[in-house]
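Of the protein chains in this complex, one is absent; all others appear in place.
All chains are identified by letter, namely A, B and C, in their written order; residue positions are counted from 1 within each chain.
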Amino acid sequence: MFIYPSIYRKLRRGPQVILPKDIGIIIAYSGIDKNSVCVDAGTGSGWLAVSLARICKQVYSYDVREDFLKIAQHNKEVLGLDNLVLKQADVFKKIDEKEVDLVTLDLPNAERALKNVKKALKHNGCVVSYLPNIEQVSKYVAALEKKGFVDAYTVEVIVRDMLVRKEGTRPSTKGIWHTGYITFARLP
Amino acid sequence: MFIYPSIYRKLRRGPQVILPKDIGIIIAYSGIDKNSVCVDAGTGSGWLAVSLARICKQVYSYDVREDFLKIAQHNKEVLGLDNLVLKQADVFKKIDEKEVDLVTLDLPNAERALKNVKKALKHNGCVVSYLPNIEQVSKYVAALEKKGFVDAYTVEVIVRDMLVRKEGTRPSTKGIWHTGYITFARLP
Amino acid sequence: MFIYPSIYRKLRRGPQVILPKDIGIIIAYSGIDKNSVCVDAGTGSGWLAVSLARICKQVYSYDVREDFLKIAQHNKEVLGLDNLVLKQADVFKKIDEKEVDLVTLDLPNAERALKNVKKALKHNGCVVSYLPNIEQVSKYVAALEKKGFVDAYTVEVIVRDMLVRKEGTRPSTKGIWHTGYITFARLP
Partner (left out) sequence: MFIYPSIYRKLRRGPQVILPKDIGIIIAYSGIDKNSVCVDAGTGSGWLAVSLARICKQVYSYDVREDFLKIAQHNKEVLGLDNLVLKQADVFKKIDEKEVDLVTLDLPNAERALKNVKKALKHNGCVVSYLPNIEQVSKYVAALEKKGFVDAYTVEVIVRDMLVRKEGTRPSTKGIWHTGYITFARLP
């Protein structure tokens, strides 16, 4: 009985998306606000990118795949977001923006982007990775330290829905147990 | 080893606060953005109020207690938020604003505010309650239906932190199991 | 990818069963051993009854429904258990046994059996209820206190399975979130 927040019901869904439960924690824990500038990679279906663009001043979202960017372009238009720039480019090679507040990495081998992330982030800026497997997290966290990032902090987010009914209240029988581990870190 | 997002570390904490994990889900599931106008009650330490004000266009936060409003005023100033209005007033009696996008209720007997919430919300506007006990949720959800709200959806949010270390990776031994149940509903 | 312990794979399944995860906690927390005598009601498919009989000296299992007792009889025979007595009778009316170590109640309105449970249990004996909804638990716990039981302790058991694979390790995506709340109490 999972109910997507209504804005997500309008969106198209191609490749695996980051769910609203994880998007909420990325927003709250990274501390972004309406003055923030964000870089997002890879775009995928663009759910995270549009969610950030609804809140922040400017978002740049990178993906190497044209087919994914088309889905994200559709979602951007559905929500009428002028402050989201979709770019067909590879963050492993280059990030054009400087002095950004947040970089989000929903990519395998996210640690390969850290060199460019470091150049893009402002002082105290935040980098967030979203990785499904523990081994990936472990490798990524080791790379964070090596590159000079601090305050690495990994969480998983479980949103458990309750059945609140006249006949009785209880958690729902089945649910989503795991999507990905989210790791936050800061550039000192 | 719980690490508060850095913006919360600057804030003063008086009465029980809504934690960032719950704030994140309230933001993501209510679907608010930088054009939203919100009403928040009760203010308490103002953590939710300032978090909403960092993202939304305008936030009005109500509390009957002057001592709480002083803490919230401090927190508002620390973050330099001009778009947060703190009001010493009782939402059970009156909500001045109209056509708002979101009303958040962190109050015992939250259902008593629903009559005024209904007048304050715009079409498709969202009301969110935060209640610690199941019996409160059950009573509140029954009142939601009676007052004509739809899509009632109750969740609890569990953020589990992971120890990612050279000597091995595992969830942390102890943690926060429960804060409050969050119920979302919509005015049709 | 939930794998039932192999003994359960041999069993027939009629009405809703108590799952091995909950059976394990009932065994460990009630502290029964091979000298224990148990009363179980209602039998249902008999999964809990046979699990107790595999470990304890003697088990008496009550159900009012003949069709359920036939399924349980089948399961008893599959496992060759001589120390399990299946009884078509109603624990709300009478429990024949005295000085038992454990009574398990997997029944709606379990509190109605407490008067008879009290007569059946030995000093320090344990009563365990299994109830799906919170309102039922709340009512049952109030009745426990009223009837003079002590150390009431309610839990829910979550067994989360992990995918441990060459390509990466993570919790499985979906799983069972909730079956029933288990309440332990003791006769002083």
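Keep in mind that, in the parts below, a residue touches a chain if its C-beta (ideal position, glycine included) is under 8 Å from a C-beta of that chain, and two chains touch if they have at least 3 such contacts.
All figures in this text were calculated on a predicted structure; none of them were measured in a lab.
Taking the complete complex into account, residues 134-135, 138 of subunit A touch the chain not shown.
Where subunit B meets the missing chain, the touching residues are 132-136, 156, 160, 167-179, 181. Touch with the hidden chain on the side of subunit C covers residues 3, 5-7, 20-21, 23-31, 33-34, 51, 54-55, 124, 134, 137-138, 141-142, 151-162, 164, 166, 169, 181, 183-184, 186.
Here is the rule we use: only the chains that are shown with their structure count from here on.
Note on chain placement: the centre of subunit B and the centre of subunit C lie 40 Å apart, centres being C-alpha means. Across the assembly, subunit B contributes residues 134, 138 that each touch 2 or more other chains.
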